[in-house]
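What follows is a short report on a single structure.
As you look at this complex, bear in mind that one protein chain is not there, while each of the others sits in place.
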Amino acid sequence: MSLKSLDPRVTRLNLPDGEVPAMEPKPELDQFETYEAFHQKKEGAAHTYVGPVHAPNEDVAFLFAKEQYSRRFPCVGLWIARTENIQVTPYAGDGENVYDMLRIEEPAKRSEQAEPYEIFHLKKRGKAHTHAGRVVATSYLEALQEAKNQLGEKGPIVNVWVVKSKDVLQSAEDDKDMWTTVPEKKYREAIAYKVMDKITKFKEEQKNLTAQ
Amino acid sequence: MNEQAIKDLLYKLADDQLILGHRNSEWTGFGPILEEDIAFSSMAQDKIGHSLAFYTLLQELGEADPDTVAFTRNANQFHNSQLVELPNGEYDFSLIRHFLYDNAEIIRFEMLSQSSYEPIAKVATKLKGEVKYHVLHANTWIKNLGTSTEEAILRLQSSLNEALPYALGMFENSKYEQELMDAGVYGGEEAVKAEWLKRIQAVLEKTELKMPDLESIEPRFRGRYGEHTEHLQPLLDEMAEVFKIDPTAEW
Partner (left out) sequence: MYGGGNVFEATKFDNLQTEDPAKLAEFEARIARGEKIEPTDWMPELYRKQLIRMIEQHAHSEIIGALPEGTWITRAPGFRRKMAQMAKVQDEVGHAQLLYSAAETLGKSREQMLTDLINGKSKYSNVFNYPAFTWADSNIISWLIDAGAIVNQMANAKGSYGPYSRALERICAEEAFHLKYGHDAVVHMATGTPKQREMIQAALNRWWGPIMTFFGPSDKMSTHTETLMRWKVKMASNDECRQQFLDMYVPKIWELGLTVPDPNLKKNQETGQWEYTEPDWDEFKRVINGDGPCNAERLAVRRTAEERGAWVRRALLNPKAKYVKPLA
């Protein structure tokens, strides 16, 4: 016997009717690992953190983040980085500069190759990390030191994220047309729903009815 | 240009999009993972939006308004391919259908954006970017799942085998095929199909999925001429259940 629902879609799912044993706990990684997403609101603007997605790999994370984080608001670009690949400083208090509080020790062993790193700053607790710039370094620690020298002057900065550029999947220039119609989808914007005229007309009619 | 030919083209485009968008919307809330649920719903909305854009062009050519056209016709008045009306099945079938459909849809949009019939060209140019995402989504999923577990590959293969005759039915020639091509309105189904085969084969080659022997497949035609499977009329009845309480009411 399957469950008959008010929702025809549910009826078609053929749900079992009646008691069922408890579900086995979901296995580890059933929901995959996480990736962090950064969107670019308009041309020239810095990429800003929007939130994580769960995904099995970078390409799928991009597909997911594109709809979860850029379907409702204007967007021209999207970056994706695996959470595991992002190094995070402790948080300073609002108004402070976290770079002043960090003792960045030079790494004992330098790997040979210098490579670019992306630096994200959080200006105030509760806000979102924003891309501050790119530095070239041989390690995360050196990148943080470079970031302090090159980008760390303009405080307050309460938290820093450091990630290798090669670990950031960036949408391409010719991906931009995927977002061109977003602002036109008025059916999901409050502004498209104007009912005052209808209400006023209705009230008028009611008044006339009672007056008669 | 024969207006009837343009209307016929618009109806088949719009009906395909409406029915597939409707089917795909059935997944909202039931997807395999939250993020995919959201992505699939966006594409369903886009499809409905595309159908609305083409029904609006039809209205400009003197047909009834989009709501009336979409919500009051019977199955035998619909020009969609049978592929899009089939029930969703499991996620493998919905994904394969999405893959087969959208790889054709993008080619249509590329062609239509060059159309000599300007209203169509404008709509296609504007909406092409959305279909581009749909194709990226479909191809990424097929590549990922098509190289994964035996279970997933088996599921996708069996859905591919099942869907392919219907997918080939998408390329059914219309009465006006030559006329539309001669006027530069549309490049024609044969051309779409040839390009489509190349593109889907290129994706399938990166997976463990096998393209069935096309010679041995009988395409499921007749959808373009109003003949449908038993699944379309119940879908339309469900879609119009509230609308038909009072079609003259404003909902």
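By written order: A and B. Residues from 1 in each chain.
Quick note on the criterion: contacts are C-beta pairs under 8 Å (C-beta built on N, C-alpha and C of every residue); 3 or more make two chains touch, one makes a residue touch a chain.
Computed from a predicted model, the values in this text were never measured in an experiment.
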From B:Pro66, B:Gly169 or B:Gly188, the answer for touching the chain not displayed is B:Pro66
Footprint of the hidden chain on chain A, which residues? 3, 5-10, 13, 15-16, 20, 22-23, 25-34, 36, 49-54, 56-57, 60, 68, 72-73, 83-84, 86, 88, 90-91, 93-94, 125-129, 159, 161, 185, 187-195, 198-199, 201-203, 206
Listed in rising order, the chain B residues that touch the chain left out are 22, 25-26, 28-38, 41-42, 44-45, 48-49, 52, 66-67, 70-71, 90-91, 144-145, 148-149, 151-152, 155, 238-243, 245-246, 249-251
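Convention: only the chains that are shown with their structure count from here on.
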Separation of chain A from chain B, taking each centre as the mean of its C-alpha atoms, in whole Å: 31
Contacts from chain B onto chain A in the complex sit at residues 26, 30, 33-36, 38-39, 42, 45, 49, 87, 126-130, 132-133, 136-137, 140-141, 144, 238
Interfacial residue positions of chain A with respect to chain B in the complex: 8-9, 12-13, 31-32, 53-57, 59-60, 63-68, 71, 176-181, 185
